[in-house]
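Removed: one protein chain of the complex. Kept in place: all other protein chains.
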Amino acid sequence: MNRAEMRFDTAAHAAPVAALPKSRGQWVLPLVGVALVLVAIASLAIGPTGISLGSLPRVLKAALSGDISDPVLRREHLVLVGIRLPRMLLGAFVGGALAVAGAMMQGLFRNPLADPGLIGVSSGAALAAVAVIALGATPALSWMRVFGFYALPVAAFAGGLVTSLVLVWIANRSGTLSVATLLLSGVAIAAIAGALTGLMAYVSDDRELRDLTLWSMGSLAGSSWTKVIAVVPFVVALLIVTPSLTRALNGFLLGEAEAYHLGIAVERVKLVIVVTTAAAVGAAVAVAGVVGFVGLVVPHFVRLLTGPDHRMVLPVSAVLGAALVVGADVVARIIVAPAELPLGIVMAVIGGPVFLHLVLSRGVAGAD
Amino acid sequence: MTNVRFNRRMSVALVAAAALGFVGDPTVVAKEPSRILSVGGAVTEILYELGAADRIIAVDSTSQFPPEALKTHKNVGYFRALSTEGVLSVAPNAIIASDKAGPPEVVRALKGSGIDYFEVNDDPNAEALKARVRAIATKIEQAEVGDALVARIEKGFADLAEARARLSRNPAVLFVLSVQGGRAVVGGAETSADTMLRLAGATNAASSLNGFKPVSEESLIAMDPEVIVLMNRSSGRGIHDAVLALPGVAATRAGRDQRLIEVDGLYFLGFGPRAPAAAGDLMKQLQAPAQVPKAQGSKG
Partner (left out) sequence: MGRIELSSVTVERNGRTLISGVDLALEPGRLTVLIGPNGAGKSTALKVASGVWPATKGAATLDGRNIADYKPRELAERRALVAQGASLGFPFTVGEVVMLGASVPGFGLDANPEIAVGALAAVGLTGFEARNYLELSGGERQRVHIARALCQLNAAMRHGVDGQVILLDEPTASLDPAHQTQVMALCRHLATSGLTVVLVLHDLNLAAAWADVLVVMAKGRVRAVGSPRDVLTDDLLASVYDWPARVNTTPHDGDVFVLPHHARYMASAASGARRDSAR
């Protein structure tokens, strides 16, 4: 310890030790956590059938005892446990996964305007979805019928993952994963996927086109417990991987060479980020269609509140993203009941003006 | 067998009705099902024709005929974007739905929810039309009325066939669905438009295509229809002017003679019970040497 003092004795003694501010915005995480809980409760309590949480104790008791023969009880059970609960859980997953993926992309590309779609996941998923919608009835894709109802989500997930892996392979050919190549190849692949998507939309009939349009606006209407279970591994994976990436992402902001000097295993971290993002976004798109806005805006907004330290940005983004999607879904379900608005539209309509106001009043966080 | 079905259905409906606080006069036995959610424009039309309009409690957004269907009932949205809880919230005791309703997970959830879910084939051809009329009629215990409707439909088609046989010629007709980005989207082979044109005794000028596709100016000229049938919008002149403005059209016989006929979308393409009438109207229009384009069939 003597040498430490020796090193800094030029000035340290003179100045009183000012405590470094702890992570900024430590109040934010509890606040968004509370918001999430409130929104989740609202999501269970509100719906077009008018069934509210008062019925919950009855329903739980009946579910536990195995006796749900009473038709009224059955209906309440169906609505609360069969519809609203899985929908809320999937909404939270989709929002959290997309927000975290967006934050990681912004750290990887060192740009607060990056979004998860940059690595081609969304375009690949959309392409696969269109293929299923447009060609699902043809012999070429008849083997997909084995998936039954889940042909579309499975295809979307597979399409997103394959596209990202292709991109990583392209960007990795020199031995190191070049972020610049990743970005540009992502643009190229998105263009190709877009062209193929357009081609298939061309051969679709009116009804299929409408389906595709609706899918690309995002919706949680098809939520089921099967999907919730399918999504659990992704939640677990994200929970494990994200905390270990926070420091690496901070270091990355200085540049890859700097990050290397700070002892970060740069290549491995880049790969983990890309794979994690691809998996998270692929699963989210598979479950809810294309939900824009969350991946770009939530991390940005969070940075305005907490500063750019990823130890705050990642968890807060996850929670805020979840709360945002669950809340938007509540609005989507009741505003034109008994019909339903697509989720992506609600989010854009609510979030767009809010974000615009934020940008105008506070400035852009760090894009200069 | 019928009695058993009747009794079980009756008890479910009564319990549901009681649970919902829907108390009816016990001396009048309402026909079952009494709270129908109708999903699909053709389904709704058939229900109205069968005189069951008062038993409908909600429809989907494509149920546009008759107009009061949407105006006087709740709207559960587009039939391929249904919401489980939304449907449940209108508390139907039966759902009569096109087999094209979606999304699949919602349909499955509804089928498993204990509500009577009755699927009906939606294909746009004469046989399927008669089958669905019969199926729906049986479902709502209006079998005799249904049979009468089917008989009328059959007669309608039979009359059409006779009229077709007497035609001296089959004019070349092009069906234009819409104009997008300056190009016409036309009905090729294997579309409901194609079926209707042929029922009306016309030949489809776009039969070299499949499905509804956009075509280039040159193709329009090559097709050279004598008459163009347009799908109009509920408001205003629709695409009439847009079609006339297409340069390719001016070089066709239809364009030169200004022979454009507007039809209402659901009336013409929906393949509901009005299908024979729609085809018949078109046939008359095609055969008459029309000087001015007429809008037809809009308010049925």
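Per-chain residue numbering starts at 1, and chain names A and B are given in the order in which the chains are listed.
Just so it is clear, a contact is a pair of C-beta atoms (placed from the backbone, for glycine too) under 8 Å apart; a residue touches a chain by one contact, two chains touch by 3 or more.
Bear in mind the structure is a predicted one, so any value in this text is a computation, not a measurement.
Every visible chain touched by the undisplayed chain in the complete complex is listed here: A. Across the entire complex, the residue among A:64, A:146, A:180 or A:257 in touch with the chain not shown is A:257. Annotation: of A:34, A:265 or A:349, A:265 touches the absent chain (contact as defined above). By the touch criterion stated above, the residues of chain A touching the omitted chain are 1, 3-4, 6-8, 10-12, 14-15, 17-21, 24, 110-112, 247-248, 250-251, 253-255, 257-258, 260-266, 303, 307-309, 365-368.
Rule of thumb we're sticking to: only the chains that are shown with their structure count from here on.
Computed from the mean C-alpha positions, the centre of chain A lies at a distance of 40 Å from the centre of chain B. On chain A, the positions that touch chain B within their shared complex are 47-50, 71-72, 74-75, 78-79, 82-84, 149, 202-203, 205-207, 210-211, 214, 219, 221-224, 333, 336-340, 342. Residues of chain B touching chain A in their complex: 12, 15-16, 19, 58, 61, 74-78, 80-90, 100, 102-106, 108-109, 113-114, 211-213.
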